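Have a look at the structure that comes next, please.
With one protein chain held back, the other chains of the complex are shown just where they sit.
Letters A, B and C mark the chains as written, and numbering starts fresh at 1 in each.
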């Protein structure tokens, strides 16, 4: 990977880290209302996967997708506004932090784990039938891989060779459930075999590795060569949500060990080794932080979603 | 396998063949009312799998389980009576040919494809927790292996090492859908890998092969060594149901090719080669047929299920 | 006068498919054996040959995937008709229908339309016992975002399906397994039946009988029988359970001052309660007697024709209920 691309990915990760930190604060201040699922430590996945999509490609997320969304190109403002219930949010402020649709950016995130897997197949099927070269990416977790939806969706997509890239974001836990106690196989990529797909596991804290694996899968999909399933190994550094009693399922030592493998640190040291100047990186970071604060200030001025909105778009009155 | 055991299996298969033939006639005479799914050609599966269970082991079947039931030891009379809506049927005549429960024989058959897979896990879990040595067998088809229930049920059973033997009875079709166009992998036993189970495929027209593979799995389960998934390759010689427009999905040649591999013929020639006398086999067969006709005559005298029965067991009135 | 043809419910459905698929190339069919078999009751027979496998998709045995595929593709501009073979299996597709199809229009703040027809069939009458005979329509009536249609005859199914396909809401289109071979004279010319409009199947002055799906024919027969006794029944088929054409119903009850609701589903928690409540609410002053609900009993559908007909409404039970209501 050339340094320019890597730098872009680095900056994206830095943005996501600060964005996520800001959101956590907003949640603590009760300005984000719904359940909020932090993304700390998984930034290489969102950056390495979602930022490769074009606007007219589809991205399906889940309950932990605010960073996926921004990586796909949804603005921080539109995303923050959504989480804070403002009209300028991607869903007009009707969705919140766990579920939202940004139609213009072909972004669909829902809070029913696993359901996006068949939905992604449907979108891929449309693209295939429309003979477009659009592709679909679908993000789900280790928990998601235990749902019936996973099996039905993967089988259909693989069978019909649909242009879908399934990203199994294995962050080691589904809420308090460790992956080894919930998934009967290891590595999880073994599940690809049920659909005659390649078994791929990549280091999800290495943004370059993620990027390269996903780039291949996207090219395949665009070329009409069908579905991929990629397991991306990472770790959820923070609780499942804010207030998660983490002590019930893991030790501080385990978390600390994973903090060593921070994807941003790793990428930074590679960039430095490739001759990028530290102060250049720091300057970029300052700019990112500054802009984020401007975004937040802007959102705080935005009007809340209204009752009229909430009842307007339930259904489309019948034509008679 | 010793000749005595094989002879028993042979006789069981012969019984099932004649039983199935009789049922088809009863269906044509409209004495069986519900959908009826013939079993011709798959007898080695029922005989090789289900007849190894003890009465207190559980068997979960599906819509095509009248032969599974008899192989497990439910009497022809109770099974015929059920299909013909008589009170002496296993479900008191309330279930029919596609769904029935024979509580005394721990037999549970339902017509929602795939649903029996998690149900079997639940029974296995009970047995494990009760520290009994009872085991559970669950029969489902190639179609069933595409359901979300398959994935959720297998994962749970494998994860918790439950004493369940899952038999994937691959008869090449789910209704009109050929397996190659509905299951994204081949052989289907590859799916075992998703649950870190052994990948086992056996010739389902060879009753000895089926028997041996299943015997191993049952011993494992009884010994507390957990779950097995066995793909049994066979072929549905007749239509999915009576009146199935088979020409829409397969050729007569294909069917004829499979008729050559008839499991009963194969077993018979092995027995003859092992010195069993042909007339001995024929005599046994005559006796079986004779008994079957007696069973039928008996059932035809039985009273139909009643309205009182149909409304009596909907729920158990509350104790107050 | 328009020219007519006599067709079965299944054939009328096939005609509706064909016409809509020719009209709009975004319309496609997906389901188990909708292609090779042409569906369980052969309603889509010939479509695979005519339109090819892109437009008529035989899906694996995966109800959640079928429904999810419909939702995903609808969001990308297609107009799926997704068949769930028996309504009993819709239990496996509920998440996609309720949490996604019914929610995305709102969740996208009005930007993503969901022009999906979820076709399925329910009810008793074909002797397939309790796991293949349920009447679950009211589940969907209680879900904001869904339209719910129950066609009661060949004429109805054709016109209603065509409208459902053209509608931009997710439409639950719930057929009845005992109607596929029912015959009726219908126009040869193209026609549509608007959603949300009830059909006064038979005019009358003494009592309003609201009946759905298969129950409509029993209600008509009961009405004919009672006519001989001098009792005049108005029979209304709501056709669309939601949105409900309250106006037509209330106008009728204002006239007859008596009302009977007939559904195959059990009373408790069923749509008969909704219909009764609407009538009570709208005609409280005028009603001479309480609305009577004639419904399926609270039991799983037992095996066989005799028992089936004993636990669901039939002509005789409807006649009796009407006589009772009118004290005759």
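Note that in this section a contact is a pair of C-beta atoms (placed from the backbone, for glycine too) under 8 Å apart; a residue touches a chain by one contact, two chains touch by 3 or more.
Since the structure is predicted, the reported quantities are computational estimates derived from the model, not experimental observations.
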Partners of the unshown chain among those that are drawn: A, B, C
Selected residue (touches chain absent from view) among A:93, A:163 or A:204: A:93
Residue, one of B:34, B:52, B:115 or B:205, that touches the chain absent here: B:115
Of A:131, A:248 or A:297, the residue in touch with the unshown chain: A:248
Which residue of A:182, A:212, A:270 or A:302 touches the chain not shown here: A:182
Touch list for subunit A against the chain that is not drawn: 33-35, 85, 91, 93-96, 98-99, 110-114, 143-144, 146-149, 174-177, 181-183, 245, 248-249, 304-307, 309-311, 314
Touching residues on subunit C - with respect to the absent chain: 64, 88-89, 91-92, 94-95, 97-99, 102-103, 106-107, 130-131, 134, 136, 138-145, 241-242, 244, 265-266, 268-274, 276-277, 280-281, 284, 287, 289-291, 293, 297-300, 302
Contacts of subunit B with the absent chain, listed as residue ranges: 58, 91-92, 94-95, 99-101, 103-104, 108, 110, 112, 115, 117-127, 129-130, 148-149, 152-153, 155-156, 159, 309-310, 312-316, 318-320
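As a convention for this text, only the chains that are shown with their structure count from here on.
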Arrangement of touching chains [line / ring / star / complete / other]: complete
Centre-to-centre distance between subunit C and subunit A (centres being mean Cα positions), rounded to whole Å: 41
Chain centre separation (subunit B, subunit C; CA means) in Å: 36
Contacts with two or more other chains, residues of subunit C listed in rising order: 60, 62-64, 92
Shared interface positions of subunit A, touching two or more other chains: 148-149, 152, 155, 159
